[in-house]
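The structure follows.
What follows is chain A.
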Amino acid sequence: MIELLYLAASSFLLICVALFIALVFNGIERKLIARMQARIGPPIIQPFIDIKKLFMKENIVPDSAIPWLFNSMPAVALASSLIVLLYIPFAGMPALLQNYGDLILVLYVLLLPSLALAIGAFASGSSFAGIGAQREVVLMMSYEFVLSVVAISLAWLFSLCCPQANAFAFSTITSKPAWLLVGGAGFLGLILLFISSLAVMPAKAGKLPADIGEAKTEIAEGVLVEYSGRNLALLYMAQAVRVLAFASLIVALFLPWNLSSLIAIPEQLSMLADFLFFLVKVFMVMFASSIFVSAVTARLKVDQAARFYIIVVFLLSLLGLLLIGIDILM
Partner candidate 1 sequence: MNAEKFIGNLKKELADLVSDFRVVTTEHGISNRKAYRVWADTSAENFKNVVKKLFKIQPYPHFSVSSGFDAGSTIEILLHFALNYAKPHNLVLFTLRVKLPKENPKMETITDLIPGALIAEKEKREFLGIEIEGLPAGHMFLDESLAGVFPWRRDEKGANKIAKNLHKGEPIEKE
Partner candidate 2 sequence: MKKNRVQIPIGPIHPALKEPIQIEVELKGEHVENVSITLGHVHRGIEWIGLRRNPVQTLALAERVCGICNIVHPLAFCTAIENAANIKVPERAEYLRVIYAELERIHSHLLFLGVAAHELGFDSILHYTWLVREKVLDVIEYLTGNRITKAILMIGGVRRDITEKQMPKVREALEYYEKVYKKLCDVFLDDPTINARTRDIGVLTKKQALQLCAVGPTARASGIKKDIRQDFPYAAYADLDVEAITPDVLLNEIRGDTFDRVVVRVLEIKQSLELIDRCLKEMPDGPILYEPMLQRLLVQLRQVAGEGVALVEAPRGELIHYIRMEKSEAPLAWKIRAPTYANLSSIVPMLEGCELADVPIVVASIDPCIACANRAIIADKNAVLDQEKLHALSVNKTRALLKGGSK
């Protein structure tokens, strides 16, 4: 019982911290993009201000919408993105829910926000939103393949190296960096997998060049078009958390090193240092895969994006799998 209470309390704490971090990162991102565009840009706390304001605004439900579905989906989106975070090992600490799920589950839960967004958009009854939702789904189908290949490859690798453990469990995968388990070919394979995961980021995060579901110039914010006030605020947060969750996932899978294990740090500070280092890693991943990319690309069309994921990125990840296979089997 105490255990459970402890779990609930720490989950709550983690969720709050994560929400905070996600929004700060979102603010930094907006600032950096502005700077790249030679602008001063909004203050870093802008996302907090925006959300606070949205909560003050009227929450309009369009006449054409199915109200309960329309109103519940933003909450589902946010909740599911937050839950993902509970499964991911943060900064070398074991994940809070590590005994209740594995990599496969996380990948599924990570799908939920996109699905909730699409369902909410369908429920709004607007044709713009409908088109946006269709696109969101098409895109989702195209990149999920890539993620499954990544998951399978890693699991395969770990199942051979640590046969006694559950290969899909985070505790196994993060127990040692995958990079140390492989030789030359496998190393190359891991690099390919890493790159393909990074390539999925813009689509997962709803950022350029794959912000197709929201394409402002074509379908007027698409999936979001009918949302306002509180619902919009929830979706906004869900979006920010989703990016953080996915970036953390990538970090957990590919960059699991801790600062304290690399350089000598006083015992008392090691937790804090690891945590900060983790954030830095997450941020680097976000910058490379999402922030910078979205500043320097145009929006692709759905079919272009889908083709890119299904053909280029998928093949890339398959090649990664193959290389790892070669490495393991030979």
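Inclusion criterion for the candidates: all candidates are chains of the complex that A comes from, given by their letters.
Operating definition for what follows: contacts are C-beta pairs under 8 Å (C-beta built on N, C-alpha and C of every residue); 3 or more make two chains touch, one makes a residue touch a chain; residues count from 1.
Source: prediction; values computed, not measured.
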Neighbour of chain A by the touch rule, complex-wide, chosen among 1 or 2: 2
Chain A residues touching candidate 2 - in the complex, by the definition given at the top: 33, 36-39, 127-128, 130-131, 134, 208-209, 211-212, 215-221, 295-304
